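The complex is shown incomplete by one protein chain, all other protein chains being positioned as in the whole.
Order as written gives the chain letters A and B; numbering starts at 1 within each chain.
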Amino acid sequence: MTCSDVERVLPELLDGAPDGEFQTAFETHVKSCPACSDLVSDLKVIASEARQLAATEEPAPRVWVRIAAELRAEGLIREPESAPKSAPTRPILVPTSPRRRWSAWWLAPVAAALLAAGSYVVSHKPAPQVAKQQAPGTPAASPAPAPPAVAQTPAVAPASVPNPAPQQLAQKSATPTAIVGLTAAPAAEPEPSEEDQQFLSVVSTRAPSMRATYESQLQAVNADIREAQAYLDRNPGDADARQHLMDAYQQKALLYQIALDRIQ
Amino acid sequence: MESLQQTTVVTLVLATCLASAAFAETKKEYRFTVGPNANVSVDTQYGAISVKPGSGNQVIVTATLKSDKVEVDQRQNGNRVEVASHLLQGADQQTGQVDYEVLIPPDATLNLRSSTGPLTAERLQGDLSLEGTDAVVNVRDVTSGHVHVRTMRGPITLTDVRNGHVELASISGDVHLKSVTGPLVQASSGSGKIFYDGDFGSGGDYKFTTHTGDIEALVPANVSADFSAHSVLGRVQHDFPLQQPQHSRFSVEAGRSFFGTVGKAASEVVLRSFSGKIRLKQR
Partner (left out) sequence: MTDPKQRITEAEAIEQAKQGHEAAFEVLYHLHKRRVYSLCLRMVSNPVQAEDLAQEAFLQLFRKIGTFRGESAFSTWLHRMTVNVVLMQLRKKGLPVVSLEETLEADDEAPRKEFGAKDVRLTGSIDRLQLQRAIDRLPPGYRTIFVLHDVEGFEHNEIAGIVGCSIGNSKSQLHKARLKLRDYLKFMRAEKAKTG
């Protein structure tokens, strides 16, 4: 057997079943030919080292956040029945590290709750520190949809968004003269939720010149949320509408985060 | 442990008498020597920040303070440089304003933040993160980096951003993309418009989403992409003969959605709006 022959049969013999016809000649040649011996040895090392590469990389925490949000949006996550007393075990969750501290500390969990709102209920989960797990080179303040403060405190989002009668929708305040609604009669702006009132109160105290801006933006995103929610209520199977509702919550979370970055 | 390393402070004082109020505008310059892949942050509540590439391994920050009611804090920790405006008692949007002109090594990572802006970054190759409340954001001639921008109302304009990983988000600001290509280009705005002028590159994933804002893409006839567009309540239209696959789970709702392939489908383009119009126009 020549070196060329070795090359030709290598694909079959290297990690396949021994082939009686060529096996002996192959082994004899390899033993006596340093170049072919090196080749065979190198290819085996490459193959064995490659196996070590499986499962070595870790995805960013935002991947789970997105999966969970989508599962909730699709109704695949359902609240469990009250835990039976006889069940001794509960699933353990991923170990986490302390959340970042902000002087307007309550904005962080509200921003997180908003992001997952409508699809993600959390109880007693300490927060993962996403910032440390971001890829090198990416800025710490990553934009939505993966904010740092995911899953920090119980979500309040469904209750935090005013729920008007489904027929009265979407008073737009971002474009003051534009009134968008699915019925002919525009609705009065609902009362801000408690979280939104607290938010505006803090803004008034710490950045009074920005209050009007934040308030108008808050009204706009809340209107988008109401509009999307109302449409989804009437069309529960519409996946795109569900995604737009998620996006609207993410916009609100973005608003809170931008404020959070400013008000410290 | 903080330390001030190799910092040279050059202070130039310019006194300007104004008719109605005697504000002393002050210019200060800070220089930092850094290594490769430096990280530079500039944060000002009020004021413009403009960043360009410098030469060598220096970060040079020129700060123009509009009054004595604002200070500039700066520090360097190894390869990390942080410069921030610090408002004093009684400062407002005018008196608290500091404008920055910054030169950085082209490969540095950059973080800018300003409520009022504008924020400008050009001819850079590192990762950029820009955040503004009302700030106009302008990014030009950037290659191969991550570009992350978030604004509340400020419009975002990207021009000649190549091979980038781009993520833009605004609540009501418009987004303009001209000659922006890369493996990932995502833009979202609640009520702002998104306008794209380019060819969607080759092999990238593009996703534009609005709630009420319109989305318009102006592309050449030889574009090569898989397109899918859907507006829940708005209208969609396109100028291209789209080839549709035999079997697809994407359902076409006349006037509200379209999907199909132009050319060899090198890129994937997803356009979504809740109630805005979506237009795919041929240049």
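Definition applied: a residue touches a chain if its C-beta (ideal position, glycine included) is under 8 Å from a C-beta of that chain, and two chains touch if they have at least 3 such contacts.
Bear in mind that the values here come from a model prediction, so they are computed numbers and not experimental data.
Which one touches the absent chain: A:E7, A:E194 or A:D233?
The missing chain is touched by A:E7.
For the chain that got dropped from the picture, name the residues of chain A it touches.
Missing-chain contacts on chain A: residues 3-4, 6-8, 10-12, 14, 16, 35-36, 38-39, 41-43, 45-47, 49-60, 62-64, 66-68, 70-72, 74, 76-80, 88-95, 120-121, 124, 135.
Contact with the hidden chain only, please: which chain B residues?
Chain B touches the missing chain through residues 165, 183-184, 203, 205, 226, 264-266, 268.
One rule holds for everything that comes next: only the chains that are shown with their structure count from here on.
Compute the distance, rounded to whole Å, between the mean C-alpha positions of chain A and chain B.
22
Note which residues of chain A are touching chain B in the complex, please.
On the chain A side, the touching residues are 137-144, 172, 174-175, 180, 209-210, 213-214, 217, 220-221, 224, 227-228, 231, 238, 240-241, 243-244, 247-248, 250-251, 254-255, 257-258, 261-262.
Please name which positions on chain B make contact with chain A in the complex.
37, 45, 92-93, 109, 111, 113, 115, 126-129, 131, 133-134, 146, 148-153, 167-169, 171-172, 188, 190-191, 209, 211-212, 230, 232-233, 272, 274-275
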